[in-house]
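With one protein chain removed, the remaining protein chains of the complex are shown where they sit.
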Amino acid sequence: MEILSSVSIPKRKDETHKGDYGKILLIGGNVNLGGAIMLAARACVYSGSGLITVATHPTNHAALHSRCPEAMVIDINDTKMLTKMIENTDCILIGPGLGCDFKGNNAITFLLQNIQPHQTLIVDGDAITIFSKLKPAIPTCKVIFTPHQKEWERLSNIPIEEQTDERNREAADRIGATIVLKKHGTEIYFKDNEYKLPIGTPAMATGGMGDTLAGMITSFVGQFNDMQEAVTSAVYAHSFIGEKLAETMYVVPPSRLISEIPHIMKTLED
Amino acid sequence: MEILSSVSIPKRKDETHKGDYGKILLIGGNVNLGGAIMLAARACVYSGSGLITVATHPTNHAALHSRCPEAMVIDINDTKMLTKMIENTDCILIGPGLGCDFKGNNAITFLLQNIQPHQTLIVDGDAITIFSKLKPAIPTCKVIFTPHQKEWERLSNIPIEEQTDERNREAADRIGATIVLKKHGTEIYFKDNEYKLPIGTPAMATGGMGDTLAGMITSFVGQFNDMQEAVTSAVYAHSFIGEKLAETMYVVPPSRLISEIPHIMKTLED
Amino acid sequence: MEILSSVSIPKRKDETHKGDYGKILLIGGNVNLGGAIMLAARACVYSGSGLITVATHPTNHAALHSRCPEAMVIDINDTKMLTKMIENTDCILIGPGLGCDFKGNNAITFLLQNIQPHQTLIVDGDAITIFSKLKPAIPTCKVIFTPHQKEWERLSNIPIEEQTDERNREAADRIGATIVLKKHGTEIYFKDNEYKLPIGTPAMATGGMGDTLAGMITSFVGQFNDMQEAVTSAVYAHSFIGEKLAETMYVVPPSRLISEIPHIMKTLED
Partner (left out) sequence: MEILSSVSIPKRKDETHKGDYGKILLIGGNVNLGGAIMLAARACVYSGSGLITVATHPTNHAALHSRCPEAMVIDINDTKMLTKMIENTDCILIGPGLGCDFKGNNAITFLLQNIQPHQTLIVDGDAITIFSKLKPAIPTCKVIFTPHQKEWERLSNIPIEEQTDERNREAADRIGATIVLKKHGTEIYFKDNEYKLPIGTPAMATGGMGDTLAGMITSFVGQFNDMQEAVTSAVYAHSFIGEKLAETMYVVPPSRLISEIPHIMKTLED
């Protein structure tokens, strides 16, 4: 397992426009958990996504727009609109604040029926739990799971205390997806290689921090050509900001971390 | 085509009040795209408009007020109120987040029936697409279109790869309006002359950046006597801020750019 | 007329609590103009009021709380609750975003029936226009009007071009209230003396700036024992902040000015 000791982010080319930086669809946020998808959406804006649409319960629309006017919103229950948005998207995140009830199940089932092979799917939070239960066929597009250890236990059937590199590797191969295993020393399992993150801080152990990372990964994957570089850059940048802010903060609120993204990305630029 | 290498913004006179700095009406923001008109509205406030009214779908009112309490709001579907606001306005922006469906069509048709020759109309975003389809008579007032290249293709019928200075000039004359053609090296076509912007950065290639520019142009036109100076100043200031922020930011979120407007305007003051 | 060349703000005493710094009621904000009362409310919080209640249309509650969680809200149409709040209040502001229709009239009529002699009433914005039309008896409590020149013309019947110190003095005496006449060189007419403000800047000529001043005056009057000192301090501090921010800002957005209030008050402290 390679230590992820540095990353570099591609410099933007002059003759480009917002259409070159990814069309992103974020699906999540039920009546109780709307904040999670708002954090993911704002993380996408501050990471540089060109076009961001959020499919969430209507109760979340006002707060989402209040914090993040750069994103568009649709009703997560409007299947006609959702179908259209899925079609026109490069990269889809599902999970933050989705909830684990039948509505969450439905959203995932619906998405899997409509997703296309050229797209990339990021599965986070509640969507991982639902995947673990429903065990649907993994779609033929690129798929990235972003579990913490408990969610990985559910998805891989490996108890936390037995989650060794070897067994994780086997499970990732079996599942057929990229795995970002969030923990102290986050690990990333791609098809052909693995990375371990040498940075990070317990000051980042707060609610919403995973949603923020999911947004960053989605945005980076939508912007950059190389999926592996996109994922490693997002994971690295996320913890790099956390470490930097933790020098003067006991805890790093996700909202605060998000504001820092464009500055850190600049310092990591090629 | 003249290079727009600098601009200057008129100093405010002591014996003035908010009524001297423009009555602005912004029309846009449907159920899904409300953030666009919120960005335009806040850009107006930070550019110095005296009085700003936003006609938008009621679902957007809470978020708009939350981010921008300086603006007034009306229901875009309340034609009686809208008629009254159009009458009492110097300068009208239509388009950000308007949507391209029949409701957007109706809003434009209604506006064109009520707009008056002494007013200035700025047409942005979805409203350009609708204009391209409906092909209504251009009203007798001053009109400014702010298309990106794809929108300009729709409006002018010139494919992007054939958009030369000469053909753009001809199309602008045929349409009978000022054209702000947004791209790397933004071009402005007035009745008698053209400018090319030598500044700008791909860090500005993000969703909402065009809405922000549309708000700035509307505000500047409402404040300053010379329409051409107003447009060139707004376009220049917008990219000038973007370049400056991009020195330390990989991407420039529109919300962040807006906060900087009054500071840059001060440095560009006569 | 004395030049208001400096003010001083009383130092807070150690053995005090929020109840010592005024119970404030702000009445305003209809369906279209809610932002005005939000600005006034946040100005009160940042000026140091102990307890702030805002009576406004329910459509404004979410945005108000989003920007200003320190304030309480009630429905402006809930007369039972409004009666109770009026009873328990030291100082009442009516007007920002109230609207000039029958609902605004009703709110004023209702307030005048319930206000008590020991309270102070600040009348701003639309409420001044309604007072000018309805011509109700001025209540026996202390009353402060905060008109701009056009509103003063309506209230005093003196055309703007004839608004001399002498005629303003006469009108203030006739009306029997304190007048804060907002203009370049704002003038304050108390019962026994007058002040002219030597500071201020056209960078403050923006929508919402008057609502902000109204909030500051209300807060200061609620906190400080001497009403005249409270009014002069608020007016002075408001323009002092504006001048300071205008050194680096072409225009001063009211939201930005409000954030600065506690800092300037500290520098003006006894």
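In this document, chain identifiers A, B and C correspond to the written order of the chains, with residue numbering beginning at 1 in each.
The working rule: a contact is a pair of C-beta atoms (placed from the backbone, for glycine too) under 8 Å apart; a residue touches a chain by one contact, two chains touch by 3 or more.
Source: prediction; values computed, not measured.
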{"item": "Option touching the unshown chain, where A:M1, A:L134 or A:A205 are the choices", "value": "A:A205"}
{"item": "Hidden partner interface residues of chain A, rising order", "value": "32-36, 38-39, 59-60, 62-63, 66-67, 148-149, 183-184, 201-203, 205-209, 248-255"}
{"item": "Residue numbers in chain C that touch the chain omitted from display", "value": "9, 12-18, 20-21, 45-52, 61-66, 68-74, 81, 262-263, 265-266, 269"}
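Heads up, the rule we're going with is that only the chains that are shown with their structure count from here on.
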{"item": "Equivalent-chain rotation between chain C and chain B, CA atoms, steps of 5 degrees", "value": "90"}
{"item": "Mean-CA-position distance for chain C and chain A (Å)", "value": "48"}
{"item": "Multi-chain contact sites of chain C, meaning residues that touch two or more partners", "value": "62-63, 66"}
